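Heads up, the thing below is written out as structure tokens.
What you see is the complex with one protein chain gone and the rest in place.
Chain IDs A, B, C and D follow the sequence of writing; residue 1 opens each chain.
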Amino acid sequence: MLHLTIFLIFGAVCVAGAVNLLVQRHPINSALSLIVVMASLAVEYLLLGAEFVAAVQVIIYAGAIMVLFVFVIMLLNAGEEERTKGSRVAMIFGIPGMLVGSGLVAWVLLERSGTHAVEAGALPGPPKTIAWLLFHEFLLPFEVTSVLVLIAIMGAVVLAGHSDSGGPAKKEG
Amino acid sequence: MNGAAQVTPQAVEYIRILPEIVLTIFGIIIMMLDPLMDERRSQRTLGAVGLVGALAAIVATLYQSQYPGVGFWGMVNVDSFSVFFHFLVTAVTAVVILTSYEYMEVQQIRAGEYYGLILFGAVGMCLMSSAVELVLIFIALEISSISTYILAGFRRRAAISSESSVKYFLLGSFATAFFLYGVALMFGATGSTSIAVIGQVLASGQPPVLAYVGIALMFVGLGFKVAAAPFHVWTPDVYEGAPAPIVGFMSTAPKAAVFAVLLRILFEAHAPGRLWLIWVVAALSMTLGNIGALVQDNVKRLLAYSSIAHAGYLLVAFAALPANGIPAAMFYTASYAAMNVGAFAVVSHLASAGERYVTMEDYAGLGRRSPLLAATLTIFLLSLIGIPATGGFFAKFYVFSAALQANLVGLVIIGVLNSAVGAYYYLRVIVVMYMREARQEVPVSPVPLGLGVALAISAVATIYLGVLPGRVLEYATRSAGDLLR
Amino acid sequence: MNSPTLDSAILTLVTFIPMAGALLLLLFPRRDRDIRIFALVVSVLTFGVSLHLPVYFERARAGFQYEINTPWIPTPNIHYHMGVDGISMWLVVLTTFLTPLCVLISWKSIHERVKEFFILLLIMETALIGVFVSLDLFLFYFFWEATLIPMALLIGIYGHERRVYAAIKFFMFTMIASVFMLAAILWLYAKLGTFDFVAIQTAIRNGQVDGWVGAAPWLFLGFFVAFAVKVPLFPVHTWLPDAHVEAPTAGSVLLAGVLLKMGTYGMLRFNLGLFPDQSRSNAPWIVTLALIGIIYGALVAMVQPNMKKLIAYSSISHLGFVVLGIFSFTQAGLDGAMFVMLAHGVSTGALFMLAGILHERRHTFEITEFGGLATPMPVYATFFSFIVLASVGLPLLNGFVGEFLVLSGAFRAREVYGILGATGVIWSACYLLWMYQRVFFGKVTHDVNRTLPDLDMRERLALWPTAVAALVMGVAPLLWLNAIDPAVQNALAPFAQLASKVVGQ
Amino acid sequence: MTPSLHLVLIPILPLIGAAVNGLLGKRFSRQAVATVALAFCGAAFAMALWIALRFSSLPIPLTEYVAPWIRAGSFQADFAFYLDQLSLVMMLVVTGVGFLIHIYAVGYMWEEGGFYRFFSYLNLFMFFMLTLVLANNYLLMFIGWEGVGLASYLLIGFWFTKDAAAAAGKKAFIVNRIGDFGFLIALFLLIKHFGSLNFADVFGTIVENSTQYPVETAGAGLLTAIGLLLMVGAAGKSAQLPLYVWLPDAMEGPTPVSALIHAATMVTAGVYMVARSHVIFDRAPMALTVVAIVGTLTALFAATIGICQTDIKKVLAYSTISQLGYMFLACGVAAYSAGIFHLMTHAFFKGLLFLAAGSVIHAIGGEQDMRKMGGLRDHIPATFWTMTAATFAIAGFPPFAGFFSKDEILWRASQVSLAYWGIGVFTAFLTSFYMFRLWFLTFFGEYRGDQEATQAHGGIHATGSRAGVPAPHGHSGIHESPKIMLIPLAILAILSVMGGWIGAHRFELFLAPVFSSHQTAHLVALTSEQAGQITAMEHLEWVFTAISVAAAALGLYLAWLLYRDRPQLPQRIANALGGFYHAVANKYYVDELYAVLFVKPVVDGSTSILWHGVDQNVIDDTLNDSAEAARDVSDSVRHMQSGNLRSYAGWVALGAAGVIAYMIWMGTR
Partner (left out) sequence: MVPLSYYLVLSGILFACGVTGFLIKRNIITIFMSIELMLNGVNLSFVAFAAQWGKLSGQIFVFFVMVVAAAEAAVGLAIIIAVYRTRETLNVDQVNLLKL
């Protein structure tokens, strides 16, 4: 019961954070709501017994990635969002599409995915086991991510770095 | 599953990822050389290194084909199918690098990252075709995607380039999320992310609905990557804004790799319920792509629409029976790669500094100013139309005949009609080149060696596939057998 | 010598000599004169070699001769299968006959991008010959489509003012139509696993194709639409006048002389050959269209102010005769249809050459720009009148034999066909003679025309063969008919039942 | 059996002449051209004579097979020639009159440009005409049939710089084509039902299977259809109603051409064809009736027009039409030999009339309007006298040739219906009237032309005289024609006088093998039934003859009255008649009527409805509109690409929803 309560509380926080992300107009507020979502998700992971994931969620996601976001928001001094009307398609087709799609998926998840229930900490995921998996069965993906990271670094350097001539970028085309 | 018991991979398993390793190593070499050289010299040297890397990867692929089998605990599977796509990707990479030499100099683009990203991207693409595990596929997909996001924005000073990049990036990530959600649901439905296992589960008895949803979401993600309607909307914008050689690259190599993934998921994993889904998507892609292209004046944008249409033709093969459909699709990717890379090579040559000359008007009188270049482009365009004696013809031919063998008459009718309508806009380019006089002076510099070689390779490949398609198709058929085994 | 090796290689030779010539031409330096001479040599050589076909042809044998059949592409099962019968052989010869004349007639009128022009022309010849000799549906389609590009380029690059429009129109019309044929071919392949014409024909006749009953009408239409546009049959003919008017002379000659025959040849070979039942049941409306084409084409031709357009519409009318003959399913009708194809190729080809000669001098085709030309250009006028008379269908010239046979065949099939078709005889006299009168008779109305030079040697050289051919074909049509007849008989075998039924009525 | 007569040579010889002159004549001198033309034409005549001399010893009918021509399946038509009494007569007339006219033409055309061309065409005409009469099958006959049309076209348009000449040539060809259309359909019917076009085959089949091909009295059958269609062809070629319109215009051609083609030979081809096909017509009484009616009406109709014409050649042209009507009348009453007889005599006197008229025109420098002639009797006596002979012949005065043949026709016609006879006699009166009108206007009274026109020597004789002109003329007022022209005149005059003396009955006897061998039971029955009546009417014939001669005399008197005695009277009569006179003078406005009824609707309809309407507005616009529509659709598809990222995501979301919905539906099915 406690389990369910915790789930519900943090689930609600999580959803509230997500919705807040949507309604907030200043990006920094959205970023903060996102951090709330991530943190509450970390609790849900713990409920599911994924300790390692929960930790990583907090450290990498909420920590590193979101810091990056906040940093960029600050850097670009992004102000409040203007409510421009750029896209009717998104409203006329996108939102209904999203509603229909997620409704259908929700229906499937509720009705068709069986009546499994999970105990708190049902599948403990201690770092050691995870590490074993990571360096054996998932060795290749793990190694490959290094390429991914390399690309990310290069990309960041190329795109965000100063242009070759050193001066501010000119507008073209 | 030989990997379960063992602790470290065997040597042969490294051979099974040899091309990827080679590409990575050369990518790293480029990165390390880059700071050691001054700007001017680095352009050529790094390009040369990149080319060597791509060629080495081709050699590695050929070598690798001697050692088929599974590696890394069921993560990768080297079979003729993967070898086919490895070869395709690495060859395209090599040609694109050749194309880029001149472009880099004209556009003043930093070479180190450029070639490095191409090679690293190729790693992802290669891996996609040999990966048989959804997570690895996902990572490989991301490698190729992210590298192309960056490459699309490489002309940083051009607003359209960065816009192209950001659009591609955001929508790409959006679609990736769908794909990933699909993977998750698939994992939930079958308890595994290994394609082989999924295939076993799905093939035995009625698959759970969750699996259907999983397939649907993965299809959305992959459909986006191959620019299939209605997930194609990004294509014209991105292709227009991205540097021309990169468009040539990203409209072929990653697409081919994603098609490989799609083939694996749909056929090797015995995805259920694909027929009408593909039917509609294919029909829609062909139609929207062709119709959209009719009024385009920007050649890059035109070719973008054309690539949507070609994705549609290709998807027709997916609706066919696997035994015919897979080889047809593979052949199509190959010939599409040949002609499209070639076409974009010409476009990038003509674009000139700042990609100024990319509209139809700029091509006027090309047949007179630069007959050979115009003739080469004509070959590619004819192939894109699907005129006999070019690869494009046989590609369509196989696809449609595969579809007919599955009795998809309606789809074939839509397809052939589309290819006839599509002829119009390719023809417009030819017409402009040969039959109209230039209104303004558009400079055409002589074709440099690298580009010449690239064009020659593409043209020869296009013609070869159009005159003697037998061997390639035979190989593709064998691969299909491997895949379906 | 008529050796077996040569026999099997001859079709390949005939088909690809022009292609080889084109490739060699690629390597030529841009010396226009040499290029012209070389192109002429190649085309004459092709003609010479192609004469082997009729010379050693076994007239009495109905089947395919000079066959060559080797696998080309294993998957799909494509064979390099060529062969000719009495029907296709003459079309090959017609093609090789007209090409040297095209080279000659383009000698001076093409002075820019000469090399490309002759390369395109020679490639065109290869493709055209290929269409007629292919016995593998795939190979056929291959050549069929291959004709499109060089012709579109010839029109688009070397044509007149509205050349681009005409080129695109030509391309799109024929392209859209021919994809239906592709679909039909693919269907056949999907069911039978072969493209071989003979094999498919046998399978169909033995009823070995599943789903045939439902599919056959559509397949028939698929083929028919492609051919009908090429012919061109009535409602889909509008590309032809535009294409002709804009095309350079050589383009027009090949277009009218050979290209259109691809359509009628296709109907004869494939529609009749593969779908006898469907041909039979669809004949009424096809014949109706053909008749409309005959009369309509003639009437519209009559009021054209543009000489080339007039000839183009007359082609529509003449090709209507061919279709009428083919779908009369009578021996005479088909013999006649074949003969009209050949005769029309010669005489309309010559007419276009003549129009082109005039254009070279005056750069216009408007009839009102001329008048009284017989005074400054008597030799030209004589040639023109001869060809006009051939085209009008004067007995002892080539036009008559075919039209007569077609009409008598059509009449035999159903009286009203013959009667309506025969009105075309009147119309053709009307529009051609009227045009001739306006161009050549009366006083010279424009001063520029007073000093027009008459034909020079080269032009005479180009025109003489057509004139001689027109005469020989009219006087001794048996030279052609005795090869055509058995082949037609063969083609009509499945219709024997029908024929007897009609006669019985 | 004679091994071979080389009949083929008869048509071929002129063809060779035509080819030689046509290809090389440009470099020949005029003498050489004339020599070639005359030699080959004369050779043909000589051969014809030679055959005629041997005729009694030949196995008649005689077929000479030369070469195969067309074969398609079981149908075949060959180059083969056929000789019987009928073709012999025709051959002699054609070669004989043709040769004479050739001779005449040498003189007449001497100063013209394109001399070689003219003789090449003329020889070509001979070739086709001889092919026509010697053919052994309808298709070969059709060659000649069309071929003479061609030659006529070429020769009418010989002075091609004259628009009227060119137009007339074209008109002739096209109107002939309309007739040929009927001929062709008849051929198709023959092929369909007999499988052959050989005279022997077709007629043999009909005669042998009289049960299958009975006399079609009950209603129109196959043979009636064939007969009527053949008649359409004949009407085109022989200028019968309603297809006669080309012949008057054809007078734009040089006069020898008018004489040879449009009087003596070609225009009679229709008569020959009907006579040749008599086996068919005999069994198709309805067709015969049509032939007779058409012939009668044409005779009358053309004669009335002839009265008011002022152009000397036009008068002759309408007279020709009228005389041809007589011949058809003869055929229509199954009096084929009478028709052929008239054909022959007509060839003599009408040929002569034209040649003489040519001589007149030649004499006064190209003037053709009779109102500007007059009093030429003294200037050109030879022409006058020959012309007189011909005029009396055509008017039907005994003992001139025309009397015998016309009388025979009228008599035979009266046997069938008195209406035919009545109209025939009235026409004879008209004929006599307008011929003597011509005669008086031309040769009597005062010369009404202006002297200068004769000096200038005519607009059409554009080219100047050259060295070697046989007789000095052209610049010294009215002059007689040279000898080379007068000799043919003389010969023809003799023939016009004596040509009828063999007598219609003897002529009929000669042709009897042709026309009676297949005589049907029906006609035989008819004649035997009425045999007594016929003998009873023997004396009636004399009465009829007297009446027709009286009619001719009346015509002569009236002409004398109006044009000699009181020249002002015609104008008053014309005024009194008013509209009717104008209608007649303007040839009943038939040309205009045709123009309004046929030509204009076709041309306008083709232009505005078919070309601009269907082709451009319907077909092309439909296609352009659909292309435009495709572009519009394309434009709207473009607008999917609004450039807005969120819209793109919207499309993706929508698509995803669709895919998900579909897959869930698949999964839960």
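Note that a residue touches a chain if its C-beta (ideal position, glycine included) is under 8 Å from a C-beta of that chain, and two chains touch if they have at least 3 such contacts.
The shown structure was predicted, so the numbers you read here are calculated from the model rather than taken from an experiment.
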Visible chains in contact with the missing one: A, B, D
Selected residue (touches chain absent from view) among B:Ile17, B:Ala158, B:Val442 or B:Ala461: B:Ala158
Listed residues B:Phe174, B:Phe219, B:Phe344 or B:Tyr357, member touching the removed chain: B:Phe174
Residue of D:Arg30, D:Lys237 or D:Arg638 touching the missing chain in the full complex: D:Arg638
Residues of chain A in contact with the chain not shown: 3-4, 7, 11, 14-15, 18-19, 21-22, 27, 30-31, 34, 37-38, 41, 44-45, 47-50, 52-53, 56-57, 60-61, 64-65, 68-69, 72-73, 75-76, 78, 81-87, 90-91, 94-95, 98, 101-102, 105-106, 109-110, 113-119, 122-123, 125, 129-130, 133-134, 137-138, 141-142, 145, 148-149, 151-153, 155-160, 168-169, 171-173
Footprint left on chain B by the chain that the document does not show: 135, 138-139, 142, 146, 149-150, 153, 156-160, 162-167, 169-170, 173-174, 177, 180-181, 183-185, 187-188, 191-193, 236-238, 240-241
Chain D residues touching the omitted chain (full complex): 638-639, 641-646, 649-650, 653
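Note that in this section only the chains that are shown with their structure count from here on.
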Euclidean distance of C-alpha centroids - chain A vs chain B, Å: 29
Centre-of-Cα separation between chain D and chain B, whole angstrom: 78
Sequence positions of chain D contacting 2 or more other chains: 640, 647, 649, 651, 654-656, 658, 660, 664, 668
Overlap residues in chain B, where contacts from two or more other chains coincide: 208-209, 213, 421
For the chain B and chain C complex, residues of the former touching the latter: 327, 367-368, 371, 382, 385, 387-389, 393, 397-398, 400-401, 404-405, 409, 412-413, 416-417, 419-421, 423-424, 427-428, 430-431, 434-436, 468-470, 473-474, 477
Footprint of chain D on chain B - complex, ascending: 166-167, 170-171, 174-175, 178, 207-209, 211-213, 215-217, 219-220, 223-224, 229-231, 233-234, 236-237, 272-273, 276-277, 280, 288, 291-296, 421
Chain A-touching residues of chain D, taken from the complex the two chains share: 640, 642, 644, 646-647, 649-651, 653-658, 660-661, 664, 668
